[in-house]
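Note that one protein chain is taken out, while the other chains of the complex remain in position.
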Amino acid sequence: QELTLQLKWVTQAQFAGYYVAKDKGFYEEEGLDVTILPGGPDIAPTQVLAGGGADVIVEWMPAALAAREKGLPLVNIAQPFKASGMMLTCLKESGISDPKTDFKGKTLGVWFSGNEYPFLSWMSQLGLSTEGGPDGVTVLKQGFNVDPLLQKQAACISTMTYNEYGQVLDAGIAPEDLVTFKYEDQGVATLEDGLYVLESTLQDQAKVADLVKFVRASMKGWKYAEENPQEAAEIVLENDETGAQTLDHQVRMVKEIGKLTAGSNGTLDEADYQRTVDTLMAGGSDPVISKTPEGAFTHDVTRQAVN
Amino acid sequence: MTAIEARDVSLTFQTADGPVHALKDVSLTIDRGDFVSFIGPSGCGKTTFLRAIAALETPTAGTLAVAGMTPDQARRRRAYGYVFQAPGLYPWRTIAGNVSLPLEIMGFSRADRMQRIARVLDLVDLSSFGGKYPWQLSGGMQQRASIARALAFDADILLMDEPFGALDEIVRDRLNEALLDLWKKTGKTIGFVTHSIPEAVYLSTRIVVMSPRPGRITRVIDSPLPPERPLEIRDTPEFIALAQQVREGLREGHSYD
Amino acid sequence: MTAIEARDVSLTFQTADGPVHALKDVSLTIDRGDFVSFIGPSGCGKTTFLRAIAALETPTAGTLAVAGMTPDQARRRRAYGYVFQAPGLYPWRTIAGNVSLPLEIMGFSRADRMQRIARVLDLVDLSSFGGKYPWQLSGGMQQRASIARALAFDADILLMDEPFGALDEIVRDRLNEALLDLWKKTGKTIGFVTHSIPEAVYLSTRIVVMSPRPGRITRVIDSPLPPERPLEIRDTPEFIALAQQVREGLREGHSYD
Amino acid sequence: MSALPILAVWLGALGLNTWLSRFDTRATRLAVALIFGATILILWEMAVRIYAIPPVILPAPSQIGASFARNTAILWTDFVQTILKGALTGWLIGAAAAIATAIAIDRSPFLQRGLLPIGNFVAALPIVGIAPILVMWFGFDWQSKAAVVVVMVFFPILVNMVAGLAATEPMQRDLMATWAAPYGASLWKLRLPAAMPFLFNGLKITTTLALIGAIVAEFFGSPTRGMGFRISTAVGRLDLPLVWAEILVAAIAGSLFYGIVALAEKKVTFWHPSQRRQRG
Partner (left out) sequence: MRSALPILTVLLAIVAIWYLAAVWMNAPWVRDQAARADTVLTSGELIRQTLTLERPVLPAPHQVAAGLWEGVAGQKITSKRSLVWHGWVTLSATLAGFAIGTAAGIGLAVGIVHNRAMDQSVMPWAVASQTVPILAIAPMVIVVFASMGITGLLPKAIIAAWLSFFPVLVGMVKGLRTPDAMQLDLMHSWNASRARQFWNLRLPSSLPYLFASLKVAIAAALVGTIVGELPAGATAGLGARLLSGSYYGQTVQIWSALFAAAILAAALVMLIGAVERLTLRRMGMAR
């Protein structure tokens, strides 16, 4: 059975589980032939899914719910990531220590292309305008790297615990010189890296059976990666066609990712889901989603996969 | 035996600045075997008339017959060869290739082409230059090549628009002699545009003097000179008298430009 | 009173195919007020010699003096006007603007410019065309404009390289008359290149016949004709004899092309 | 089967245009071009409807139009940010610098021979590559976009301008020599006018380059406005009609920009044969 998985970002240890499952033959054992499509800065996985270019996508829940509200019926079938790895990393010298009071008038780096929703929710909960000015924050569309912080073009930038934060450290800035705000700690964490399909796919029982196999094998891959970070990093590296990744960085990433996947067997925790929805709807005048989503997830697949 | 017959031919160009009457009521009969020169000030319609005969322009009034057909039928029958004022050789073909081109288009066989090319290049004294490219030749040689090209397919009528305008006097003399020779040998009908009075007088059996605005024929002078014309004929009183006659004809219809 | 003095002037162009001897040991003295024509087959170095006088080329041997100075000094003093074979008008300027250009460069006042422009345009019969652009005029009118431009700043020496080559006979006659007139009135020294034997004979006080490979002077013929020359002088025996003399001179050094 | 109406519309428009084109007047020529464009839009709309193409893949022209009308304020902000501030400023600076450089090296054949091959090399450089670097150097706002545009347009204009300054005919130069014209006069009265057709060639080519450059640079970092920014965020939000509305703005602005430069060319180089003839 052939299945295409569209990743959210370029090949890196963030997706170690899938690569491990493919490389170790877990998919094959299930009788699946899985194609993994790497993403990129301007690839919107939701769009690829809608266009029929992929069967399953890895996507963040805010983007998925937003797309759902736009009329694209995405359904979460599994949630390998339990915790959010997103945070805001600031230079200590910028004088920021408390989000409630210190962001005003500062410049913050944010990712867009569907990754901006958690940030927007947080800011609206803080009551900060994102249109600049003395009472709001100035938002930069952050490029692909941590340069804005190093070049001091922004007071804070968005980082993932497993990736950009490490890059900041690698660049030679000591942890003492940094202040970080994890979304988890701020109570605005949203679910990341879930597996989504179109509603229509779930209508087809044969396809659902394949998805079950897929999720089962993927979770096996994730658990394998958690236990064998070194090997998982090597597998990722082998699959990276750009040849730009370094082993050290990927090993560290697998380890950090392990902390996020640790609590999940693939089943979506409804409490986490609810918190995500609440966060997204709490956005004051401009919430990310305006209606409580219905049927945005299903336990069908994971129920069968886990048992 | 009429080769070309024009009756009340008028030709008006519609331009942005209003209509230009290039030809107005031009009537002329050219017999087969005639050598007719057209002379007149710039812009009097010489080129236009020649082009109309060649079906490159269409008269807006009057009738024009070429070898008993309409000009366009004559063109399709490839009844004439045309030599333009500039050589107009194709730079990506050798001299032989240029002469060959109309023959290829008209579907002559390879062997026939070879033989014709050799003959006409010899005629214009370019035998050893067949393999050269146009830009490797002087202007005079290029002009001779373009004449060879028009001769190659042996049309009965030869239309030449100031073919020697760009050449120096000595070379021009030689080519005039050669052309006269060719005409006598082949009995072709030749229509020849020139700016030079001696040239017109030297070559023609009839000289057509034109005047501009609107372009029309002011005189048609029949030449009393014999067909046999050495270059020295130009110093004879008959020649000078004829030249004087043409010059007067020209003066009549001439405004400064 | 020598205007131009050439002694053993040679000029060799270094080209990819080896050196071209455009001029070889050319010696010539032109007095002030002379009208000297240069005639010779294509490539014999007429243009090159004129350009050397104008300091547009530098002789590789020999000495050349213009009005007692080196050619380059004379150029800097704006001692001459030069008319090229093609009009060479600047297309972004009107006819008046073109005539005005050298005057602007030489720093004539606005009023002075206006007056000179009017005068020379009148001289070449282009008064009503001052506001037109070059490409709106016929070739002959353009050539006249370029002559007007060379006349405008009243240099003592006028160098003209086949200025009338592109014109028809009648217009040419008129301009020849006008030029002769101007020369008589102003006493300028004129160097004049032409391909036409009658033109050379009609205009000049001296005719310099040149021959090519290498370019050299084969004859210098002084004209016995009087300064007063109606156009009919061309039918006189003296004129015809002189023309014959020039033609012979030309034949001597002439190969087919 | 379902392709039949599409085919019919296409053939109809083709026939209409073929008939109209025979008149060859100013009005019919405009009409022909417009009908051509309208046909494409109609075919597009029909295709989207008949084949039920999802709007997140390709929105229909009607949806794009609606989005355009709804978002004029956003589109205007983005237009100002990207086109007026980024592209236009950069283009003006780049063009001025290139013209000045061309005149500066005009007297030095040495510099010309050294700079031009390198200029050609740089002109062939995929500029998208320098965008991240310049964003890193010049910050996030429009200045870095303008910098990218400067780099992109500089060499094409320089190369054209240098060629233009050399494009005088020998006779025109000789004439200047016979008048003993000083350098300034021959530059001002001969070489600059003669260079204009070449310069405009470069200016025209670079109008579209300038737009591409400004938008590309936004991709590597920007404030929260600008066409490139809007396009990438809107794709992320699956707001494809807005994306296409931005593309429409870019195409209109680009054509307008090109048209204005072409018009200026017509005014300045009215004397050049290519401007005098109607059809070439």
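The first chain written gets the first letter, and so on, giving A, B, C and D; residue counts start at 1 in each chain.
The rule is short, and it goes like this: a residue touches a chain if its C-beta (ideal position, glycine included) is under 8 Å from a C-beta of that chain, and two chains touch if they have at least 3 such contacts.
Computed from a prediction, not measured in an experiment: that's the story for all the values here.
Asker: For the chain that does not appear here, which of the shown chains does it touch in the whole complex?
Answerer: Across all of the complex, the chain we cannot see touches A, B, D.
Asker: In the whole complex, not just what's shown, which of D:46, D:64, D:181 or D:227 touches the removed chain?
Answerer: Selected residue, touching the omitted chain: D:227.
Asker: Which of D:33, D:104 or D:260 sits in contact with the chain that's absent?
Answerer: Selected residue, touching the omitted chain: D:33.
Asker: Which residue from B:35, B:80 or B:164 sits in contact with the chain not drawn here?
Answerer: B:80
Asker: By the contact definition given up top, give the residues of chain D that touch the hidden chain.
Answerer: With respect to the unshown chain, the touching residues of chain D are 14, 17-18, 20-22, 24, 28-29, 32-33, 35-37, 40, 57-58, 110-115, 117-118, 120-130, 132-133, 136-137, 207-208, 211-212, 215-216, 219-220, 227-228, 231-232, 235, 240, 243, 246-247, 250-251, 253-255, 257-258, 279-280.
Asker: Determine and list the chain B residues touching the chain excluded from the picture.
Answerer: Looking at chain B, the ones touching the missing chain are residues 51, 54-56, 75-76, 78, 80-82, 84, 86, 88, 90-94, 101-102, 104-106, 133, 135, 153.
Asker: Footprint of the hidden chain on chain A, which residues?
Answerer: Within chain A, the residues that touch the unshown chain are 10-11, 37-44, 47-48, 51-54, 143-147, 150-151, 167, 171-174, 177, 240-245, 249.
Going forward, only the chains that are shown with their structure count from here on.
Asker: Which chain has the mean of its C-alpha atoms lying nearest to the mean of all protein C-alpha atoms shown?
Answerer: Central chain: D.
Asker: Rounded to a whole Å, what is the gap between the Cα centroids of chain C and chain D?
Answerer: A distance of 49 Å separates the two centres.
Asker: Looking only at which chains touch which, which shape fits best: line, ring, star, complete or other?
Answerer: line
Asker: When you check every pair of chains, which ones turn out to touch?
Answerer: All touching pairs, sorted by chain label, are A-D, B-C, C-D.
Asker: In their complex, what parts of chain C are in touch with chain B?
Answerer: Residues of chain C touching chain B: 41-43, 125, 138-141, 167-171, 174, 195-197, 235, 240, 244, 250-251, 254, 256-257.
Asker: Using the touch definition from the top, list the residues of chain A that touch chain D in their complex.
Answerer: Touching chain D from chain A are residues 41-42, 44, 46-47, 50-51, 63, 66-67, 70, 72, 112-116, 130-131, 138-144, 147-148, 151, 153.
Asker: Would you mind writing out the residues of chain D in touch with chain A in their complex?
Answerer: Interface residues on the chain D side: 54, 56-57, 132, 135-136, 139-140, 218-224, 229, 232-233, 235-239.
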